[in-house]
Every structure is written in C-alpha cells, then in structure tokens.
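Removed: one protein chain of the complex. Kept in place: all other protein chains.
And then chain A:
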Amino acid sequence: MSQKKPQMQVEQKVPENIVKKTARDTKLREAVAKRRTDRLAANKTRRAQWEKNAQAYQNEYQAADKSLVDNIRKAKTEGGFYVPAEARLILVVRIRGINTLNPQVRQTLRLLKLRQLHNAAFVRVNKATIEMIRKVEPYVTYGYPSRAVIKNLIYKRGYAKINGQRIPITNNNVIEQQLGKVGIHSIEDLIHEIVTVGAHFKEANRFLWAFKLRGPRGGFIAKRRSFINQGDWGNREDLINDLVKRMI
C-alpha cells in the first residue's frame, strides 16, 4: 500500500513473548547439553563395567571347562567315572508347521514360544517343562546347547520383547532398560544368565523373543521319525548344537 500512514506510534521494543521464549529456549538448550554430557560420562563407566563383567565371565567359563576336564581325569585315575551334572538348559526347535495340530499340542507349543516353524527357544529343565516337551515331542527337536551356540544365537538372532514388540538387540540400552533391575546390564550378562540358568533366568528368557532360525543347510534326516529311529524329532542331547549351527 502506498501512503502508509501509521495510526499509532510504536516504540522499537522487543515483544514480551519473544523475550520470554528466548529465555526459555536457552534454558532448555542448556538442559539438553548437560543431559548429553552426563549421559556420555555415564556411558563411559558403563562400558568399563561391561568389559569387566565379560572378562570375569570368560574366566568363569574357562575355569568351568578346566574343572570338567580335571574331574574326568581324576575319576580315571581312581578307576571310576565322572558323571557331569544333568543339563539344566534345553534348546527346543520346532520342526513341524502349523497345519492339523492337536489343540493341546498347539497350546503347549505356544507356551514354549514356538509359534512358527524353525522357531527356537531356551527352556529351563524341571519336571513341569519336561512334561510339556514330552507332549510336543514329535513336533520339536531339542537338546543341550553349548555355550558357543547360545552366544551365537543371542548375538546374531537376538531380539527382545519390549511392550509386545520385537526389538533387535543392537545395543545394551535395550537390555538395560528391561533387565537392569535384575542385574543384567549387557549382552554378556544376558548370555551368562542363560548359560548358567541363574537366579533371573526367568526374566532373561522372557525378555528374549523366540529365535527365528532358517531351515538347516543340508536338511533334516526325516522329520516323520524320532531321532532315535534315524529321524529328527525328540531329544538329540548334544547333537542339537550341530543342527542349530546349520540353522543359525
């Protein structure tokens, strides 16, 4: 518009809301920066702790291996036999699909987290779980996983159940957020808990989503038969490790 005629005289002053907003914004910015520095410092201490724990676990595992060998040798010298403790942990792998399932079998497989073909899950060994596995035996194969297999499963195929969502375990915050309160802060803590079936195995296992494995390279022998009968289903004890290595 030409001939702009100001009706009111306005002083060149910064409007009040802008002054307030800039003050508020600087305060927020400072808070964010401080949060960041605090977080970075905390992360440093956390990482040191993870390293320390991982080293402690490595020593523990090696000591366990060594003691097993020592015990066997000792038994040999005495002319006897060393019987190691029965496995406390089972890895169950579903080898049958979803069609034409007995409802009880269906439900039990769900309880074991095995909702899909080639799903694998850790199960603690006790009377209750043994009975459950017996119910679904022709549909699964199971055995006692080695430390290496447990480790590889969790590193490569490890996903967490957070708020009903399947979240990949890409950093230890995922673990810390859910399991920090039971003393599991890093992935090595988690693996240790699973391997040793510790006091918080329940929380640790519940935290894990079922492992979604691929079909085994080289195939199954015969899923229609039990493992004992030159087939695949049922308990195959330590040989589960060979199978799962082909399925990871």
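Everything that follows uses one rule, which is that contacts are C-beta pairs under 8 Å (C-beta built on N, C-alpha and C of every residue); 3 or more make two chains touch, one makes a residue touch a chain; residues count from 1.
Going forward, contacts and distances are computed from a predicted model.
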Among "Large ribosomal subunit protein uL4", "Presenilin", "Serine/threonine-protein phosphatase 2A 55 kDa regulatory subunit B" or "ER membrane protein complex subunit 1", UniProt-listed name of the chain not shown: "Large ribosomal subunit protein uL4"
Chain not shown: contacting residue from A:I167, A:V182 or A:V197: A:I167
Which residue of A:I187, A:A210 or A:I240 touches the chain not shown here: A:I187
In chain A, positions touching the absent partner: 1-5, 7, 17, 20-21, 24, 28, 47, 50-51, 54-55, 58, 62, 66, 70, 73-74, 76-77, 79, 152, 155-156, 162, 167-174, 177, 186-188
